[in-house]
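Input: one structure, supplied below.
A single protein chain has been omitted from the complex, and every remaining protein chain is retained in its original position.
Now for chain A:
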Amino acid sequence: MSVLDDLAVEAGDGDVIAGVPARLVAAPATTEEAAALIAASRDLTVVVRGGGTKVQQGPPPRRLDLIIDTRRLAGVVEHAAGDLITVVKAGTPMAELHDLPGQQLALDAPPAATAGGTVAANASGPRRLRYGTARDLLIGITVVRPDGRITKSGGKVVKNVAGYDLGKLYTGSQGTLGLITECVFRLHPVPLFAAFVRSNAPPTHAANILAGQFAASALEVSAAPGAAPELAVLLEGTEAGVRARAATVARLLDGEVTGAPPPWWDTPPWPADSPSLALKLTCTLAAVPALVRAAVEAGLTIRGSAGTGVLYAGVPSPAATPGQPGQVADVVNLLRAAATAAGGHAVVLIAPPAARDGIDMWGPVPGLDLMRRVKDRFDPDHRFAPGRFVGGI
């Protein structure tokens, strides 16, 4: 019996990736087992699945035989509090890492999302303004290559320039370069005190907060057709310091200081259970207000980090989705033009199946030829998540 026979079971109804059903599912429990599984499934196309919070996003795989489920690869291997680092298996739920004793992995992600999935998807949220994203917090990684070899990059220390920083390459690679089995993260102390400022100031006021001396941990905007736009600021630190800064920010934005974030904080502007159109938009900081306006004028709700220029736009309900595939394409093209003019990109995360053929999910990707070459070296047979990534990678 091969490892494949041992580990793989028939796929069930829920084992579907972006609309494509899998034939088999396997859930290895160790890096070694995963390596043996991958070596034994050389003829199969594979998609890696963590918490499954993002598998419906992105284009469907061209082919799908096997889902490798990482949820048995779970657990905190080490939490070295004095060194502010943690070693975790890839399937560990983010909820566990948000709440380590006295410390946190300061990476916003749904509680059910896994550490490996968060890295592979390069997911981020409001606090990226202060703490950065997975690419900044990941200091070491173990990956099983498509040829079944186990490889490591980085290590357990925050400062390290020995060899290429492959952690960056795997971050956001959407499972197209191999299976992430273990991650080492830099941690941060849990702040002593935190407060939010909520306001209806226009997005243009975000610039005043960035130019001020507030050291905000997050600066979020939310806007929708027919509603007043909102700005919300997260401040962290000592109680006295936070209170003083929050009061000034509230005055500047004509807002109010609150203990809790607004209800839309760190939630996507599309319904979680029935998303129909969802985009990620990026831009330079000064262009945030213009991009927000463009999205609202196109009939979308837009939300995200005005402090870093990373925004998400979507329609709040399937009913509000443009009816004709051509109309969806028009909206995408309009927003892509706006994002490009704003120095960034528009990536379609989710589109109605009927409209997908007519739209370019990624838009222009600088360096695509080099990316193809990287993929060809790591996965010459294109077995890992074929078609799920930029340029059909």
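FYI, a residue touches a chain if its C-beta (ideal position, glycine included) is under 8 Å from a C-beta of that chain, and two chains touch if they have at least 3 such contacts; residues count from 1.
The rule we apply is simple: contacts and distances are computed from a predicted model.
Q: Just go with whichever of "Molybdopterin-dependent oxidoreductase", "3-methyl-2-oxobutanoate dehydrogenase (2-methylpropanoyl-transferring)", "tRNA threonylcarbamoyladenosine biosynthesis protein TsaB" or "Glycolate oxidase" UniProt uses as the name of the absent chain.
A: Checked against "Molybdopterin-dependent oxidoreductase", "3-methyl-2-oxobutanoate dehydrogenase (2-methylpropanoyl-transferring)", "tRNA threonylcarbamoyladenosine biosynthesis protein TsaB" or "Glycolate oxidase": the hidden chain maps to "Glycolate oxidase".
Q: Of A:76, A:158, A:290 or A:334, which sits in contact with the chain we cannot see?
A: Of the candidates A:76, A:158, A:290 or A:334, A:158 is in touch with the missing chain.
Q: In the whole complex, not just what's shown, which of A:56, A:122 or A:267 touches the removed chain?
A: A:122
Q: Would you indicate which residue among A:62, A:251 or A:373 is in contact with the undisplayed chain?
A: A:373
Q: Hey, which chain A residues sit against the chain that's not shown?
A: 80-85, 102, 122, 124, 132-133, 135-136, 143, 145, 149-153, 155-169, 171-173, 188-192, 207, 210-211, 213-215, 237-238, 240-241, 244-245, 280, 282-287, 308-310, 342-345, 347, 362-363, 365-371, 373-378, 380, 389-391
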